[in-house]
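Please read through the structure below; I'll follow up with questions.
Every protein chain but one is kept in place in this view of the complex.
Every chain is named by a letter (A, B, C and D) in the order it is written, and numbering of its residues begins at 1.
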Amino acid sequence: MGRKKRSARLAQKRIMRVTARIIRRRGKKRGAAPGTVIHTGEKRIERPRITLIRYDAQNFETAEVEPADIAGCFPPPDAGRVTWLNIDGLHDTELLHQLGQLAGLHGLVVEDIVSVGQRPKQEEYEHNHFIVLRGLRYDEASRQIEEEQLSFVVGPDYVLSFQEAPGDSFDSVRERIRLSRGQVRTRGADYLAYALLDAVVDEYFVVVERIGDRLEELEQAVIENPRTETAAEIHHVKNELIVMRKALWPLRDLFNTLLRDESPLFTEGTRVYLRDAHDHAVQVIDTVETMRDLSAGLLDIYLSSVSHRMNETMKALTLIATLFIPLTFIVGVYGMNFDYLPELHWRWAYPVLWLFMLGVGISMFVWFRRKSWL
Amino acid sequence: MGRKKRSARLAQKRIMRVTARIIRRRGKKRGAAPGTVIHTGEKRIERPRITLIRYDAQNFETAEVEPADIAGCFPPPDAGRVTWLNIDGLHDTELLHQLGQLAGLHGLVVEDIVSVGQRPKQEEYEHNHFIVLRGLRYDEASRQIEEEQLSFVVGPDYVLSFQEAPGDSFDSVRERIRLSRGQVRTRGADYLAYALLDAVVDEYFVVVERIGDRLEELEQAVIENPRTETAAEIHHVKNELIVMRKALWPLRDLFNTLLRDESPLFTEGTRVYLRDAHDHAVQVIDTVETMRDLSAGLLDIYLSSVSHRMNETMKALTLIATLFIPLTFIVGVYGMNFDYLPELHWRWAYPVLWLFMLGVGISMFVWFRRKSWL
Amino acid sequence: MGRKKRSARLAQKRIMRVTARIIRRRGKKRGAAPGTVIHTGEKRIERPRITLIRYDAQNFETAEVEPADIAGCFPPPDAGRVTWLNIDGLHDTELLHQLGQLAGLHGLVVEDIVSVGQRPKQEEYEHNHFIVLRGLRYDEASRQIEEEQLSFVVGPDYVLSFQEAPGDSFDSVRERIRLSRGQVRTRGADYLAYALLDAVVDEYFVVVERIGDRLEELEQAVIENPRTETAAEIHHVKNELIVMRKALWPLRDLFNTLLRDESPLFTEGTRVYLRDAHDHAVQVIDTVETMRDLSAGLLDIYLSSVSHRMNETMKALTLIATLFIPLTFIVGVYGMNFDYLPELHWRWAYPVLWLFMLGVGISMFVWFRRKSWL
Amino acid sequence: MGRKKRSARLAQKRIMRVTARIIRRRGKKRGAAPGTVIHTGEKRIERPRITLIRYDAQNFETAEVEPADIAGCFPPPDAGRVTWLNIDGLHDTELLHQLGQLAGLHGLVVEDIVSVGQRPKQEEYEHNHFIVLRGLRYDEASRQIEEEQLSFVVGPDYVLSFQEAPGDSFDSVRERIRLSRGQVRTRGADYLAYALLDAVVDEYFVVVERIGDRLEELEQAVIENPRTETAAEIHHVKNELIVMRKALWPLRDLFNTLLRDESPLFTEGTRVYLRDAHDHAVQVIDTVETMRDLSAGLLDIYLSSVSHRMNETMKALTLIATLFIPLTFIVGVYGMNFDYLPELHWRWAYPVLWLFMLGVGISMFVWFRRKSWL
Partner (left out) sequence: MGRKKRSARLAQKRIMRVTARIIRRRGKKRGAAPGTVIHTGEKRIERPRITLIRYDAQNFETAEVEPADIAGCFPPPDAGRVTWLNIDGLHDTELLHQLGQLAGLHGLVVEDIVSVGQRPKQEEYEHNHFIVLRGLRYDEASRQIEEEQLSFVVGPDYVLSFQEAPGDSFDSVRERIRLSRGQVRTRGADYLAYALLDAVVDEYFVVVERIGDRLEELEQAVIENPRTETAAEIHHVKNELIVMRKALWPLRDLFNTLLRDESPLFTEGTRVYLRDAHDHAVQVIDTVETMRDLSAGLLDIYLSSVSHRMNETMKALTLIATLFIPLTFIVGVYGMNFDYLPELHWRWAYPVLWLFMLGVGISMFVWFRRKSWL
């Protein structure tokens, strides 16, 4: 019982934390001038880590860059070389401000990068493209989706990527560049941007699958052993899907404008790949919507199954009472103290009464059955 | 009882398997370079089967092609001859890669063909058109819809079709070509593509009709004998409709862009037929939506009918108890042992009491009736 | 009771038949070549009846045409004369095929005319316009909406109309032509087409009014005497509205494209009238949607009223039991056989106990009242 | 009790009449030729009343016109003079027909004016603009919204307005013209049309406020004293909102096309005012939608509050029974007549038993409390 209760409590705790994740705090930012660079998230890493990768079809170099040496990362634009600068950790606003000026970013872009509650969007500026979206990760321990803000700035021959904390989402892309797998080395910065976007979308599938696993477990639980915490768990999954939906729904719009606004930064060849990433995003959104339908249906099944059980229990208990109440009345009759109560003096009254009561009991039982109350 | 339980359990098992079908696993693909050809489905057939059909108005030839001889299937483009290559089984990625290169397919197309969880879509490439959609089949044994991914590549004088497993959906088209029935022999590859699409959409009608049959049975069951597994079955049908909806809804978009983007591959004459296929698809979607409404209504009827029954039972049981409780009180009164309880010594007290209790019982009964509680 | 049950059963039977009407069988058509003319409905009339009407401002002639003489109905196009050919009964596919060739119809048009489960739509062809929509009729006996497919082919100087069975929808138009009432004789085939469409839409109003009558009866029943079959009837009306909705919703699109695509077949003058028919169609759709809202509200009222009654009953019954249970305990006390139970020997114990119990009963009654449980 | 019942009955009567108002009867019109002028409403006034107002910046004349003298109202178009003809009462179709011909109205316009179930719309004709919308009025006595059809024909220098019955909606405009308040005298017929439209929309605010008052009363009732008729009243308000919604929703479209289609009849200056009227209409629609949300929420509160009360009652009653049932068992034990039942002969058995039973009672009470069942 104790374990069961703990598990129920845990399930409920999880529901509780949803609002906190949905409503991002911005408190300290209120009233600041636009373009003010204030980090609104938690500090998730001690000091920012900057990784530089520079490559063309033949060459590949990678380096960890010190925040102080950031200026050296922007060499004169040499045709054919792509520079990818990945920054983990967004709390060093000074660094980001400096980076913004080096790369010629609009003040609002730097502000958006560090305000970690952005809605996914893409914005075209004169010299570069700004894309911000949500990185999702399913945390097995807490059974929760963890969100992170991911921003990209795409220039003619560079890509800047920003993460709140170091993660492994981009490792596969890094590997592909290093090993010159696929086309990434022979194509420009726009293809690199696509590859990073695609890696993010790929993570969504993983999250969707994990939530799908939870749904499957819950389907089984609902049917085989519906318990109070099952409902809490379904509500938890529903809430996770609300979180996902909020993070993913704007992607449709993001990709649509990216594909429609014929920005010169993205070549026709890369656009085909972006269309593919768009299809994947729509696929994930579709699946999330379908899972919302399924979880709603699951809750319906749970509720009707619980109410069915409850009804059956109450019916059974009421039946028992109903069987004995008339019998109690009968024995009450012969407990009366009338002077003239002839049956009391009959020889076989007692056993006959037993038979009679048995008959009454059986008749009621049969009647209940025929009415299919039993 | 045992059979009833088994049937209920079976109904529930079916619900359970829905999530698994909705969320397609892509696990092993995560992080791969775009264009990587990895089959994400189960292997449903031992080795791929390739069928070649080549025809014009006068000639018709058909052959089973060995994977090794695939290169021979692409002869120099000879005007007027249409080549249809049907591939059953998608796990031989080597073959598909080779085929993709022979036919000049974009890397993403080959990738999409083997990633079997695609959302229906159509894409225009320079030399060909790629169409992917879901083949549906109603499995009578498991009472489930089975999904399969069907892909088409339409070129100026060829059509490539890909199925996960051999099926009979295209048999009717094959027959029509062989027997030169209808216009298929006198028209080009675009008409063949339409004919295949139309055959797929035709299958949807069959599935819709089978689910319609289920709904009809459930309508009857709900009214004549609502049981626990009836609810499970309704939920099952609702889930099947969710599955269908996910597979069909994007078709509207697919056909709309196919008709609107005036691709030179599709002639004006064929476009009229595509419009017809579009109408059929919309008709199926309409019907699925209507069936969703109906099944929701059905569940409402079921629930209110079950709750009505339950209420009637509880009322009847409570009525019995209520009838006897006052009577039990009365007999209790004369079971008291007071020294001075005059009625105990009256001569006709006992029979009079019976009459009185009868009177009380009948009055209550009449009163209950008048209140229409009975 | 017997009559009540029969009426409930009838109400339920009606619900049952909805799915059958929604999902049109197409079984035998599966796999046929497009353009194949197969009648998918029931044969509702022994042999098709063809009525020819030909008129201009001065002249009017009408004739029943034998299927064999159909070729004679298409005279050389003589300016100013409008030919209206009405065909009742669609199972003679041979005749329709022939008619299609005489009038130069596309194969798909003829196919659509006889596939009686079409979604309302309009299609523009080179020489004519094809319009298909649903004729609705409220059958008083079965209290059901009966659907029929109505197709129109509009050419420069002719209109072909097709009905599944002879009906009186077009009688008013026929009369107007014969008596030269309104403008129909002075205008072309496009106006005739409009007049026929308008007649069909006019029928919708009749159906809507009949369902409105049903809703009004149900409103009254719900308030005055809610019974089990009332719920069944509301569900029946809801289902009828689902049927209507499916038939009417596409009309909006039909008229919109008809008005927007500036087909030369429809003159500017007639277009004004088509806009009016469009308004009427939208009005009907609006009303159907509103009735859906109303019927949903009605079901809510019914359910809450039934549950209110049930609750009141259970409360009353429980109150009776609760009144007597403490009293039964008291008399039980004095039924005990203790040697030393002083009250038993008091002179006035018995009457005093009665007074006491009366007091307890009244106090409880008053308390219940004050708690407004009674 | 009697008054309460009457009030509940009244509340229910009101619900009943909603369908009748939603579904406008058109019975007698079916099958008539388009353009046939048949009045479909009730005759609300004995004979039509025609009011003529003619003004320019300097002059103002007003007159009651006899139906026979209607022809005299259309003088030769003299620049700068605006003629406003208001007709109350639509059953004199002869008059309207004549008026239609004098003003050069399309046959369909006259038909629409007298068919009083029109959906709000605006139509542009060659020489004039036709606008039809619903006039709403909240009837304090019946607590219902009363609808009326209002039509306007706007020409280059005249406005015709049609009402089903004389009302005071236009009095304020009349006064403004007479007293030359605002700009109405210095602007053309298009501004007059706007002023009339604006007056109609202004009435909507009044109705919305009255329904808002009802909602506020119901909010109070639900919280302080939820009774059966409260639910009926909420349903009544919901239905009134459905009525309003049907009347108002199309306004959005009406104003949008009016503003977008740059009709020469409406000057740029007037268009600014029309945009303002449009904003007001959207504001009303917004409020109606919000009130729908509120009333749905209110019903939820009512239902959960009623069910809460019911549950508390049943729990209390069951608690009383549960307290006494074990005690009744105990006294039953000592009512047994065994020869060897030692307790019966103990000296203090009876008072000890009382103490014991008191102890049992108190323990159960405490236990119930701790379980917070009490």
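Quick note on the criterion: a contact is a pair of C-beta atoms (placed from the backbone, for glycine too) under 8 Å apart; a residue touches a chain by one contact, two chains touch by 3 or more.
None of these values were measured; they are calculated from a predicted model.
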item: Chains shown that the absent chain touches, full complex; value: A, D
item: Contact with the hidden chain (one of A:Phe60, A:Phe74 or A:Phe324); value: A:Phe324
item: Option touching the unshown chain, where D:Ile50, D:Val184, D:Ala231 or D:Ala349 are the choices; value: D:Val184
item: Residue numbers in chain D that touch the chain omitted from display; value: 171-172, 176, 181-184, 194-195, 198-199, 202-203, 205-206, 208-209, 212, 215-216, 219-220, 223, 272-273, 275-276, 279, 282-283, 286-287, 290-291, 293-294, 297, 300-301, 304, 308, 311, 314-315, 318-319, 321-322, 325-326, 328-329, 332-333, 335-342, 371, 373
item: Those residues of chain A which, in the complete complex, touch the missing chain; value: 12-13, 15-16, 18-20, 22-23, 25-27, 29-36, 106, 108, 112, 117-119, 121, 123, 125, 228, 231-232, 235, 238-239, 242, 245-246, 250, 299, 303, 306, 310, 313-314, 316-318, 320-321, 324-325, 327-328, 331-332, 334-337, 341, 343-350, 353
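FYI, only the chains that are shown with their structure count from here on.
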item: Chain A to chain C, fewest steps along touching chains; value: 2
item: Chain separated most widely from chain C, comparing mean CA positions; value: A
item: Distance from the mean Cα position of chain D to that of chain B, given in whole angstrom; value: 42
item: Geometric centre distance via CA averages, chain C-chain B, whole Å; value: 26
item: Set of chain B residues in contact with two or more other chains; value: 314, 318, 321, 325, 328, 332, 335-337, 341
item: Contact graph of the chains (line, ring, star, complete, other); value: line
item: Chains that touch, pairwise; value: A-B, B-C, C-D
